[in-house]
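In this view, the complex is presented without one of its protein chains, the others remaining in place.
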Amino acid sequence: MDDAAAAEFSAFYRQNHNLILLASIGRVRDRHTAEDITSEAFHIAWRHRQRGGELSLPWLYGVMRNLVGKEYRRSARSRRLAERVIAFEPPLEFPAESDDEPLHSAMRKLRPGDREILFMAYWEELTGPEIAEILSISQENVWVRLSRARAKLRREFEQAPLPPTPLTSTEAVANG
Amino acid sequence: MTKKPFLTLAACAALLLLGAAPANATPDSPLQTEVDRLLALTPGGTQVDEDTIVWDEGAVVVNVALDSGRASRAIANCPTGYYCAWTAAGYLGTSIWLTSCSAGGTSSSLASLGSAARSMANARTSGTVKRMNGATVVDTLTASSGRSSVSGTTTAMVCFT
Partner (left out) sequence: MDDLERRFALARPKGLTRDAPLSDRAEADLVSILGDSPKRDRRAAADGRWRWPAAALAAAAALSVLAVVNIGQVPVAAAVPPALEFVPLAAADHEVLAELSVNAREQAALPSTAIRYESWSVTIVPGSDTSELFVQPEEVTLLRDSRDAGEITVRAGGLRWGAPADGQRSAEPGELLRRSTYQAGEFPRLFPADEPPVNAAEMRVYLQQNLGLDATATAGDYFNGVRDLRNEWSLSGAQTAAVIEMLAVMPGVQVAGTTQDRLGRTGVALVTTSRSGGAFRDVLIVDADTGALLTSEVDYLGGLPEITLPFPTVLTYIAWKDTPPE
């Protein structure tokens, strides 16, 4: 029984690891943290499976988002002692391979929720039903949110001053 | 089976609901009063629309509906539109408020309650919520109904729109 569970988990791991890593990269400060989050998510998934839970992408995705949330709060706690912790906007660093700086600048100006749904649709190539399930919203709301995010991105993109400047960490904190 | 990425769909241009920034209802309208009430009950939400509140960047979306003419359908401190579970009979104790619902049923674990659910309610205005012990349906709550004392084990609640 253990062998079957391990084999099933390995297949689940191979099928979803890169997707979760990609999704984490879009949300946190740097790749190393994203790799840590991905690793922790799959550790949690294995314990979940051992306790009789089912492995599914939406569940795993939710685990990753929770871990990202914890990372946000861990970073925010040291800076926002007296404020309500509502949403933390991490500086977004696109990986070095991509050099589309105007796009990156526009993306950084979006709210985390808008960035997230754009990543889910374009990078992670999740289907509408998958996005709806992961975010626990209806498919109609997926449409609405994605449309709004695209519109905002286009507005930011078109309003971007030229030439774009590299983002510093203080700029990131000032955003949103 | 190839999975179509979500966004190769020119056909959905008709669904683009872009345009002006969301308008709030007039300050004293019954709808806005209900929106304000929900915002006060669960801090952290943002009103994005005349009748829509989102929490966590849209992860939790509540479409506020006025129940014209009838008494409020909140049950104890479970607001209208939610389904909830409590750790003590009589709708007391630690509570969890849930909204995820779908035609095929959306399951929410009650693990975060921290101990067994001892009362529960469906304060939504339509649809049903099933009480699960593992894969077994133990009970079905119709809209605007509650169970003020619940024994046994409930692992999850499944909401059907």
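Each chain carries a letter (A and B) given by its place in the written order, and its residues are counted from 1.
Note that a residue touches a chain if its C-beta (ideal position, glycine included) is under 8 Å from a C-beta of that chain, and two chains touch if they have at least 3 such contacts.
From a predicted model like this one, the values you see are computed outputs, not experimental measurements.
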item	value
Full-complex contact with the absent chain, from A:Leu55, A:Leu118 or A:Val144	A:Leu118
Contact set of chain B toward the excluded chain (per top definition)	7, 40, 42-45, 55-56, 59-60, 76-77, 87-98, 100, 108-109, 111-116, 118-119, 148-149, 151-153
Interface with the undisplayed chain - residues on chain A	2, 6, 9-10, 13-19, 21-22, 25, 35, 38-39, 42-44, 46, 48, 50-51, 62-63, 66, 69-70, 73, 76-77, 80-87, 94-95, 97-98, 100, 103-104, 118, 122-123, 136, 150, 153-154, 157
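Just so it is clear, only the chains that are shown with their structure count from here on.
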item	value
Geometric centre distance via CA averages, chain B-chain A, whole Å	24
Complex contacts: residues of chain B adjacent to chain A	3-7, 12, 15-18, 43-44, 56-61, 99-100, 102, 106
Complex contacts: residues of chain A adjacent to chain B	65, 84, 86-87, 111-114, 116-117, 120-122, 125-128, 130-133, 135-138, 141-148, 151
